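Only one protein chain is missing from this complex, and each of the others stays in its spot.
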Amino acid sequence: MLQLVADGFIIGSVIALGAIGVTLVYSILRFANFAHGELLTWGAYLAWTALIGIVAVWGPAEPLGPFSFGWPLLVALAISAVATAALALLVDRLLFRQLRQHGNAITLIMASFGAALVLRNLLQFIYGSIPEYYSREIQVAIRLIPRDVLGGLRITPDQLFVLGLTAVSVVSLHGFLTRTTLGKAMRATSNNPQLARVTGIDVDQIIRATWIIGAVLATVAGVFSGLTVQLRPQLGLDLLLPLFAAAILGGIGSVYGAVVGGLIVGLAESLSVPLVGAEYRAATAFAVLIAILLIRPTGLFGERT
Amino acid sequence: MTALRVVELEAGYEPGLPIVRGASLAVEPNEIVALLGPNGAGKSTLIKAIVGLVPVSAGRVFLHDRDITGRAAHHMAHEGLGFVPQTENVFVNLSIEDNLDLAASILRVPKKQRLRDLYDLFPDLARQRRLLAGRLSGGQRQMLAVARALVGEPKVLLLDEPSAGLSPKLVGIVFEKLLDVRATGVTIVLVEQNVKAALAIADRGAVLVEGSTRIVGAARDLAGDPQVAALYLGQHQGGS
Partner (left out) sequence: MPDLLGLLSYGTFFLVFATIFALVVLGLNLQWGFTGLFNVGVAGFVAVGAYTSALITAPNYPDQIGGLGLPILLGWLGAMATSGIAAFIIGIAALRLRHDYLAIATFGVAVTLQLVALNAKGLTGGPFGLQFIPKPFADVITDSLAWNVTYLLITSALLGLSYVALERLVRSPWGRVLRAIREDETAAESLGKRAFRFRLQAFVVGCMLMGLGGALYAHFVGYIAPEDFLPILTFQLWTMLIVGGSGNNRGAILGALVVWALWTLSGNVLRELVPSEYQARAATLQVVLIGLLLMLILLLRPRGLLGEETVVSRHMRDETADTKKE
């Protein structure tokens, strides 16, 4: 039981970080971005490439403390975040921006659906479809709670790292959105883009910031997923439904909602395994989604406007 | 020198379908001009075109003799043009303070002092600066909308039906405030349905019919002008 909850929080962290990007793009660019999952995949794979590059130049490094990875993975994560943000900006420039100017909101969704397929297949073309790992080290899980208490709890240092860095990311983002001018301008734009413009806010700049934040968090989420599970070209596709479910559950536009939504969807997935079996785990997100659409479509923290 | 000059402006939402068709208007510094006209005449479209929210297809707009035609909306606030939209004119997910504070940071005005001036002008806002703007009542919200538009010390303030949805008493209060604002040296263009109240505080009025300015004159002349009344009544009957 405890173990399932812990697993749920770990997958929930990945979902939460991805869902923040979905919800930000949705509230500022006003469309459901079906390509967001691919940013997670690309983030994870670009980090893998960067890792190989770093190891090739500086040689392999000792793992940091109890973790399975050394400093190169952290540097690779940073490099990949920059590259993934550049990719997101490129797709926006070539595709979404043109459609924003001429088309309507719904062509944007369709374009994002197409972009998702192109990005995924391009990645599969480059990297092939065999799963990869950042590290082949087998980690010893730490037993936090003995087996006789609610089934006990074992957790690897990497998993603790994921939980910790997720918390740090969310807290920093919160600070950014409530304290800085750019953050407030993003919230203002999400509330009312026309008013934002006449207030002097350059909405194009806000959109760029949104993509960058979304892509950086997607990279972190993708790397976490690669670290705790494995790297697969389908990683983002499989996470897309949970991301949407989390964003809608939390209330579109609400960052905290996306985090809570992500954790709930992660927990639901994990707890559903003993009930419906691991093979239907992914359908849990769908059940959550339909339930929220029927019961409270504005989500838990939806803004009343 | 005119504060705001609109010359033969043509603007609309879709190419080839102009809503504003040859509107002209000259506003002197520190004047209050009421822009009147029947429903659907294109008043909102005209001021949205002036501030860059609706594409302009012909004609020119000058702000203190500087040509600002077709500049992007987010430059207009920096140019010294303040705009209060008809609806949804505050950021409901930000506090009162953040509404003003954000505008000050964006427009790079000395924040502390500017906010203090505005709070002096609108003491109601000062009392509840941490309150979420979405929770304000209609009149207070309108005050915040005006204050937000004033943050950048605009030379010209454009307001779209600030009296809409307010009780007559509140309309009086808001319009009083506009006179206070004018006293600080701001030029005001006021779009209004509430002809009487608008002409009571305006120096001059202009009537927009089917996208072009038809009658321009001193407020006190327009108030009694049977032609203006006819335009209104005629359109009202035809339109509804």
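Lettered A and B in written order, each chain numbered from 1.
As a working rule, a residue touches a chain if its C-beta (ideal position, glycine included) is under 8 Å from a C-beta of that chain, and two chains touch if they have at least 3 such contacts.
None of the values given here were measured: they were computed from a predicted structure.
Set against the missing chain, the residues A:Met1, A:Leu90 or A:Met110 yield one that touches it, A:Met110.
Within the set A:Gln124, A:Gln139, A:Gln205 or A:Thr228, the residue that contacts the chain not displayed is A:Gln124.
The chain not shown here touches chain A at positions 26, 31-32, 34, 95, 98-99, 102-103, 105-107, 109-111, 113-115, 117-118, 121-122, 124-125, 128-129, 237, 240-241, 244-245, 248, 277, 279-280, 282-283, 285-286, 289-290, 293-294, 297.
Keep this in mind: only the chains that are shown with their structure count from here on.
Centre-to-centre spacing of chain A and chain B amounts to 43 Å, using the average Cα coordinate of each chain. For chain A in complex with chain B, the touching residues are 181, 184-185, 187-188, 190-192, 194-203, 303-305. By the touch criterion given at the top, residues 51-53, 72-78, 83, 85, 88-94, 98, 101-103, 105-107, 134, 148-149, 152 of chain B touch chain A in their complex.
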